[in-house]
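Here we show just some of the chains, and they stay where they sit in the whole.
Order of writing sets the labels: A, B and C. Residues in every chain begin at 1.
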Amino acid sequence: MTTSIAVVGVSGFSGIELVRLAAQRADLAVVSVLSDRWKDAGLGRWIPGLPAALASLVVRPQADALAAARDADVVVLATPAEASADLAPKILGLGRRVLDLSGAFRLTSPDVFREYYRFEHPEPALLAEAHYGLPQLPAAAGDAPRLRDARLVANPGCYATAAILPLAPLVAEGLAEPDALFVDGKSGVTGAGRKVAENLLFTEVSENLSPYRVANHQHTPEIELALSRVAQTDVSVTFAPHLAPLRRGLIATTFGRLTERGRSADLDGALRRAYAQASSPFPDPVVEVVAPEEVTVKDVWGRPTARVGARGDTRRGSFVAIGSLDNLLKGAASQAMENLLGMVER
Amino acid sequence: MTTSIAVVGVSGFSGIELVRLAAQRADLAVVSVLSDRWKDAGLGRWIPGLPAALASLVVRPQADALAAARDADVVVLATPAEASADLAPKILGLGRRVLDLSGAFRLTSPDVFREYYRFEHPEPALLAEAHYGLPQLPAAAGDAPRLRDARLVANPGCYATAAILPLAPLVAEGLAEPDALFVDGKSGVTGAGRKVAENLLFTEVSENLSPYRVANHQHTPEIELALSRVAQTDVSVTFAPHLAPLRRGLIATTFGRLTERGRSADLDGALRRAYAQASSPFPDPVVEVVAPEEVTVKDVWGRPTARVGARGDTRRGSFVAIGSLDNLLKGAASQAMENLLGMVER
Amino acid sequence: MTTSIAVVGVSGFSGIELVRLAAQRADLAVVSVLSDRWKDAGLGRWIPGLPAALASLVVRPQADALAAARDADVVVLATPAEASADLAPKILGLGRRVLDLSGAFRLTSPDVFREYYRFEHPEPALLAEAHYGLPQLPAAAGDAPRLRDARLVANPGCYATAAILPLAPLVAEGLAEPDALFVDGKSGVTGAGRKVAENLLFTEVSENLSPYRVANHQHTPEIELALSRVAQTDVSVTFAPHLAPLRRGLIATTFGRLTERGRSADLDGALRRAYAQASSPFPDPVVEVVAPEEVTVKDVWGRPTARVGARGDTRRGSFVAIGSLDNLLKGAASQAMENLLGMVER
């Protein structure tokens, strides 16, 4: 049985990677691709290396999204949050399922949403319904069983995935104090999407490192929400992201205080237990647990894999836990592929 | 009155920058330069743009260090820690003063030194005597008055300077909880010195970010010691450094919990008060207090200036404080110049 | 029918890419992989993303090359020229076929070989026998029919491929004066292989461009030989390669004088005619003819495709013809795959 998908916003970095991944699977058929940037030419003009059928698929304008949705089992939205928030309810209204790569459905509170995304959510009821699709979250999250049945799946953010994966096992096992966790993010420029903006010029990015949205980035409440579910208690996260001079790849370095129990625990063991059973639809694993010094960008670049590692400092009662991933793959398209396959699993 | 200086280890990145800075001052005369890498040629062969007198100064082998010391008022050691630990006592024994750019004299405890530097300090008594030369440390540190009289000055580490400058005012004013501070460091490759090592190849560094010495880097106790003096209480720091794909420049992003008093305080104001009076021997200031998003590498690259910025999150009771600098200037050579001028001030 | 191959020198950049390409084909079975750098661990430890069978294939020491050859239909040598020159005759002696990625068998004259490779060829008779495997060379080269029958195939150099492809149609049709062609090469650092050398450090390569082996690079006679066969007259080439600050990718910009006939000819048309029929074993074409300004690295990065483009300046009687490719793919591994498939075609 083949699942047919439509991809809205195919010309973005994540949309392109998603099409590349889908092209490798016989059980998925990309039947429509939409973009206002590329419209009216075959996909092969823009994305090299595709099989002939996909290469000749003509890109449609985004205004065709609802028409395209009718012919698809699942619609993948690789659009900005505001566009996704507008489109998703309409597509659900047609009886189609939605996998959204933006942040439009990752939070549950309309108030928090407004504060961080800076617009009013048009369909707050869907915030409660949407499934947060990070398949490796410990069972305590209670979400995994619902993926198969979800109408609307929110694909996690790139920073959020890289921060949640190393931290979740520590808070789940009560090893890290939940009241004050800290996340330092460093991302390559494709994390910002394909924009022509002065701060993304080569002369601005190369030989530079720059913090942005310090202590007010929109992935902050997303990390808190996911970790609070896992910990079954409120978790507080302070987050500072930085732009680094590379194309793709991201590291989230997290810090916190160990609980009494955490001081005598084996943090590496906790991570290994958490991800030992994680299944992968790719030749590569979806999570690799390694020493913190091996949680590099180089080792996950171009791969659907997150690396995680942790080290406790028992004298100081603290820990460092690190996650790295390719922001376009495990931080976007390959995680979307995990979710897509989970949605249609039989 | 001219002060004569000898520079041992002139071929390192810091040594080169120091000579460049000294060349611009009429009150300093570089009388000897030593290096085993460059010996027996005029300095101009290796460092372009020098005035004729310096360009023709012949580089001597490092074995001549004691002979060279005899002709100098101050000997600057731009050598690895083990070499500095060996040379400094001998030079002091000749009645000459020493400014050391390595970590050999930045700590006070021989035990902590051994743990982090991985060799036995040959002259532990000097650890207590050495002046830690970060001239902008708040007066509470009690060190500033001693610079003029110090026989032996330890120039701070690059990460340490970038972390101490934004944190010192916060702990000095009792705004940050001292029991658990966290530092995330990101540095360009010149921070590792001029080594031919696989991990410094272009193919390893470009498109990569990689953590190293996580929670056990030797600048950790250096930061703790400086902040503890300022706070007049024990300060605990957990530090994770990362190598980033740029030549020079460094950011230290620090995190912690606010004290009760800190929650209602103006963190930016605290930084501004701390550095308002900092004097600079350069056209540029030595510290600039800006918004956290402006604490970039680009804005300090090639300058003798550290930038610092802080933001509190009162709801979460936490803060982020960031420092950036050029690792070869405020993280090494220009700070050495500040110290050198302070040592010989009349 | 499956062809079994052994790869000697699998840990080099080209060896890795070759294994990745072979993993995607059902008609090829990699049965042995050899490397002194990686020996005694499964290939999956070093190359992520491989199917299970390949990932578990244990890397053998290079000393096992002859034993491994006995079990393979074709032995791929991804070794330095001196090692290839030594191994190839021995493998042929066992009745096995060889595809060599080094320069050991790309020239025909032992004298020219000695001058450019700086060692004495141990088996000069094989220089005459080896098939130069650039499958898109115009039929005039007379080589294409022999690939299927060749015992020994020399895979072309990366610069040579990028220079020959845009120039061959021009000299074949008598549009370019053959007495003085000029090639300017610019390559990313992986072109130099995986060496720990000072000139390949990040601090040396970034923010730098540097010429090397100016007018005496070993690909010079290789280009001349291939073009002379195509032109059926002696062709003279002057070549200057440069190292550029990128990981992979290469551009050869070629210049020359137009013949009388060339001044009224359509150079773009000549290129299109030459490559219109080129067949490709990949989803992507092996050659794309585009405007000169579109012969970029970006458009061939990660692809098995060379781009070529040409423009004449009739007033000046001159032309510029440019070729770009990914030095690890069309400049090495994907071209090797083309040759491998051509060798075993039935």
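In this section, contacts are C-beta pairs under 8 Å (C-beta built on N, C-alpha and C of every residue); 3 or more make two chains touch, one makes a residue touch a chain.
Keep in mind that what you see is a predicted model, and the values were worked out from it rather than measured.
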What number of copies does the complete complex in this structure file have, with 3 given? 4
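Everything below uses one rule, namely that only the chains that are shown with their structure count from here on.
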Copies chain C and chain A - interface residue numbers shared by over half, same or different: same
Tell me the rotation angle, 0 to 180 degrees, that brings the C-alpha atoms of chain A onto chain B, to the nearest 5. 180
Per-chain CA centroid nearest to the all-protein CA mean: A
Using mean CA coordinates as chain centres, what's the chain B-chain C distance in Å? 49
Round to the nearest whole Å and give the separation of the Cα centres of chain A and chain C. 39
Would you please write down the residue numbers of chain B that are in contact with two or more other chains? 204, 206-207, 245-247
Chain B to chain A touching residues, read off their complex: 180, 182, 184, 186, 188, 204, 206-215, 236-238, 240, 242, 244-249, 251, 253, 255-257, 292-293, 295-298, 301, 309, 311-313, 316-320, 322, 324
Write out the stretch or stretches of chain A touching chain C in their complex. 48-52, 55, 207, 282-284, 299, 303, 305
If we count contacts the way the header does, which residues on chain B are in touch with chain C in the complex? 189-190, 194, 196-198, 200-207, 245-247
